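Only one protein chain is missing from this complex, and each of the others stays in its spot.
First chain written, first letter: the chains are A, B and C, and each begins at residue 1.
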Amino acid sequence: MSKPRFPALSLFVAATAGRNMTRPAYVAVAVGVGTMVLLTLDPAYEAAHRWVDAVMFACLAFFVFEWVVRLRHAIHSQRGLAYSFTFRGLVDLAGAATVPVAFAAGAGPQSAWLFGVLWLLKLVPGIPGLRQLRRVVVLESGPLFSVLVIFLMVVFLASVAEHFLERDIQPQTFGSVPAALWWAVVTLTTTGYGDVVPVTPLGRMVAALVMISGLGVFGLWTGIMATGFAAETRRDNFLKTWESVSKVPFFAALGPAAIADVTNMLRTMDLPPRTMIIRKGQQGDCMYFIAAGEVEVDLPGGKKVALGEGAFFGEMALLGNATRNADITTTGVTRLLVLDLVDFRLLMARHPELGQTIDAEAKRRALENK
Amino acid sequence: MSKPRFPALSLFVAATAGRNMTRPAYVAVAVGVGTMVLLTLDPAYEAAHRWVDAVMFACLAFFVFEWVVRLRHAIHSQRGLAYSFTFRGLVDLAGAATVPVAFAAGAGPQSAWLFGVLWLLKLVPGIPGLRQLRRVVVLESGPLFSVLVIFLMVVFLASVAEHFLERDIQPQTFGSVPAALWWAVVTLTTTGYGDVVPVTPLGRMVAALVMISGLGVFGLWTGIMATGFAAETRRDNFLKTWESVSKVPFFAALGPAAIADVTNMLRTMDLPPRTMIIRKGQQGDCMYFIAAGEVEVDLPGGKKVALGEGAFFGEMALLGNATRNADITTTGVTRLLVLDLVDFRLLMARHPELGQTIDAEAKRRALENK
Amino acid sequence: MSKPRFPALSLFVAATAGRNMTRPAYVAVAVGVGTMVLLTLDPAYEAAHRWVDAVMFACLAFFVFEWVVRLRHAIHSQRGLAYSFTFRGLVDLAGAATVPVAFAAGAGPQSAWLFGVLWLLKLVPGIPGLRQLRRVVVLESGPLFSVLVIFLMVVFLASVAEHFLERDIQPQTFGSVPAALWWAVVTLTTTGYGDVVPVTPLGRMVAALVMISGLGVFGLWTGIMATGFAAETRRDNFLKTWESVSKVPFFAALGPAAIADVTNMLRTMDLPPRTMIIRKGQQGDCMYFIAAGEVEVDLPGGKKVALGEGAFFGEMALLGNATRNADITTTGVTRLLVLDLVDFRLLMARHPELGQTIDAEAKRRALENK
Partner (left out) sequence: MSKPRFPALSLFVAATAGRNMTRPAYVAVAVGVGTMVLLTLDPAYEAAHRWVDAVMFACLAFFVFEWVVRLRHAIHSQRGLAYSFTFRGLVDLAGAATVPVAFAAGAGPQSAWLFGVLWLLKLVPGIPGLRQLRRVVVLESGPLFSVLVIFLMVVFLASVAEHFLERDIQPQTFGSVPAALWWAVVTLTTTGYGDVVPVTPLGRMVAALVMISGLGVFGLWTGIMATGFAAETRRDNFLKTWESVSKVPFFAALGPAAIADVTNMLRTMDLPPRTMIIRKGQQGDCMYFIAAGEVEVDLPGGKKVALGEGAFFGEMALLGNATRNADITTTGVTRLLVLDLVDFRLLMARHPELGQTIDAEAKRRALENK
């Protein structure tokens, strides 16, 4: 299982050691977990005993191999210990080691292979938007924690009350507080299995209060999440605008204060599809950044060029050349960020270094177009 | 079933071939699906065997006929293939073909007619606001997908854990992972049928965690939806304002940059019912667009004219004639968009072509009022 | 039961005929509905037969009497027919007539008195904030209706699918589409009684999809509500600010355009408790409106005066007298709306009639303080 013996495979894994997930790893996770699920179906397992075992061992071998290669790679680049204690390192270790350890501890195949479900955790770093969700949860952790504490308090108070009210009539289900706690969680989350149900009038009144509290907890929880999510989205949009702006050649040299200034001066403009933004020969007085959607530039030679998210156009208007030299049309619903000449001049007044950059750029473009 | 044989009906359908749904189609869907539901009630079906079959065949005939006419219409206008693969084309085909195919494959009437439920899909293009909902889901698809992945991971991890903890005590319900998966989905969505319930203390603790995670998933999901919906509503309002503005004669000629300028300069003004907006003889300095609600113009001759959403008034003030010549009052809670003279002049300074349009308009109106 | 016979009671009701609910009516609703609930408890009813009947008849008599008086009042003021067809008129009629009609139709007391629950509807017009809720639902009725249509489509498609998959194994519960519809509604709303549960693997997969769709429906629904509610709250705040502004003597004379201008120029300022807003002898340059909370004015003679929501102070600063003549402090967290002198002057420039009003006011106050 060492490097020299399987040079091709090792090369492949090494090449992708820096990435979160390789395509074969996705396949191995899917096949491994799927087979693990089948394995617990007694008739299926008995019928295809050998095949199932073979597939599971192949998946395990892949993950052990992946872990070994990644560890070697990390040690070679002198961050072996760092890797071992990252989330990814621990998940790789768990994926490689738990099943063999379980077998070594004497567990049967139907128990040991269950740890294969941990392979799913390898997908976590690859979930898109997870970072955003985590930020929301972190930002709103204060109020979310409050709601959790309130939730637990209601659960405890309700279960003690129900235990007191129902223990003589239903000793089986409300005979102890832990048993009543089960009822309280099932009720407050509005899951309501119905395996444990109060029957005395007073017990039912307490239960009704718990259910209505459940609605309240839901409401608070989602209200907090919605607020956090809205704030995060706004922040994300600002950072994205910032990024588009700082990609424009003659803003790149400016400091963050000026870039923030530009970002705040941009007007958002949502356009319906097939709207002409710039007409050739018109006098222009603004430049545009594409925040979402796509526009089509109708170049003089009849050629059409599509510009997508993050691109910008019409910047020549800010450099003194006000006549537009191409038709530009939206292809779908498009969100543009507009920087007006007036605002741009205000900006130059505030940040004189911008003026010099622009003079240089204007000269360069003038030479280019000659 | 070809065109020449039923000229009147064919004419009717052809006339409406461009629209999503005709009134008879709505009736046919309602009658067809309603009858299909009755058909599955054994006593009802046995009693009214013939009538039920007759109604179902009539509905089927209608949909087959509709599909044939639409297809011919599409082929005649040379987009037959395009139509066949749109959502509408596929739904029309499914509505016309699935029941006959089922009969041909030997299914009994109580199975074949069940495909009549697909006729409901014909309603989809007619749902108002569906486009808006779809945009929200598309815009927020990133975070929604993350939540779905998290949901599935919790479901898998929880069901393996419960299978491990409960399989010896409840082999019937937790004996395999697929059986435990059923429990996990029922629990995480807080549906809680109660047909499968963990009974061991550890199993119940895992279940309690799953239920609380269910609340979290709910919270994230609705938070995302709420944010997306708010953004979509804002965008929609901008587009609506844009539309009102671009309908005003002397803005129509301007490019989108100027229209966006106007849209941004408009102040929103919510007025209570029965508020006088303009008094005859007053000096006016702004014009108004009606975004929602209605106003009543009290014309000099005692006549009253109602202006609704999208209309505008007071535009003469921007053209130099500052004296209002009618009383205008709100009839209900009304949202107006106000364009001030000052902002309008700023606009003229930025967009000189506006000045010319307005001079022409002012002359035209002066002539008209002579 | 006519007016001359019970002059005192009749007088009382007539006096309150214009209001939604009188205090005795609240009592009658509570007593009547409470007694109606008791009446259905067989042992309780048998034990206190006479008392229960007496109370119910008393309540009924009150509501009949109320309805007769209101109807007479409405007829006298010549809007009898209008009253009869308002929500209130219909509810009053239902409260007075349904129980006697049920008795007349031969229903026993335990059935006839059940209509007493309709008396609850008399509370509807008195619910605070109901108008706001209704506006949200009306404003968002488009998307809410879409979600409802989607909900019903999922219910129909799912129940036909389950009927097809489960009818042979569970003919009792999935034997017909109406029976399966019951299951679908119980599942899609995540209620999950557990009386009807799919058992086949395919049936369970369909059910899992329905449950996850249930989460989606929840998310859309609450997202729409949250957005609508936020918009409604913003609108409400604008109208409230407008109202505070239009109460200020020297703004009252202005037209709505100027009041909207003022409303838009106001800055919101949230202050912590015990913060000094104005110090005696300081130079003032703004006036304040109290949007929420309370402030305390420390008048020269040592007297303290509290100003609450809707009040304003510091307006002398706008009239040219810049020296504050009292200390003003917040007593709790307070939201102020601030109008700056600079903005005020801008306002005077735009609305010259304001200047005249203010000159007059300044002269009046100068005389007053002499």
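Here is the rule we use: a residue touches a chain if its C-beta (ideal position, glycine included) is under 8 Å from a C-beta of that chain, and two chains touch if they have at least 3 such contacts.
Because the structure is predicted, anything quoted here is derived from the model rather than measured.
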Chain not shown: contacting residue from A:90, A:215 or A:360: A:215
Selected from C:27, C:101, C:127 or C:360 as touching the chain missing from the view: C:127
Residue among C:243, C:270 or C:359 touching the omitted chain: C:270
Residue touching the undisplayed chain, where the options are C:89, C:203 or C:228: C:228
Where the missing chain touches chain B, by residue: 190-194, 222-223, 226
Missing-chain contacts mapped onto chain C: 33, 36-37, 40-42, 111, 114, 117, 120-121, 123-124, 127-130, 132-133, 136, 151, 178, 182, 185-186, 189-195, 217-218, 221-222, 224-230, 233, 267, 269-272, 275-279, 282-283, 285-286, 338, 340, 342
Absent-chain interface as seen on chain A, which is shown: 142-143, 145-147, 149-150, 153, 156-157, 160, 163-164, 175-178, 181, 187, 190-194, 197, 201, 204, 208, 211-212, 214-216, 218-220, 222-224, 226-227, 230-231, 235, 238-239, 242, 255-257, 260, 264, 350
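The working rule: only the chains that are shown with their structure count from here on.
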Copies chain B and chain C touch via same or different residues, half shared test: different
Chain whose Cα centroid lies nearest the overall Cα centroid: B
Copy-to-copy rotation for chain A and chain B - C-alpha atoms, rounded to a multiple of 5°: 90
Inter-chain centre distance, chain A versus chain C - centres from mean C-alpha coordinates, in Å: 39
CA centroid of chain B to CA centroid of chain C, Å: 28
Of all residues in chain C, the ones touching two or more other chains: 190-194, 222-223, 226
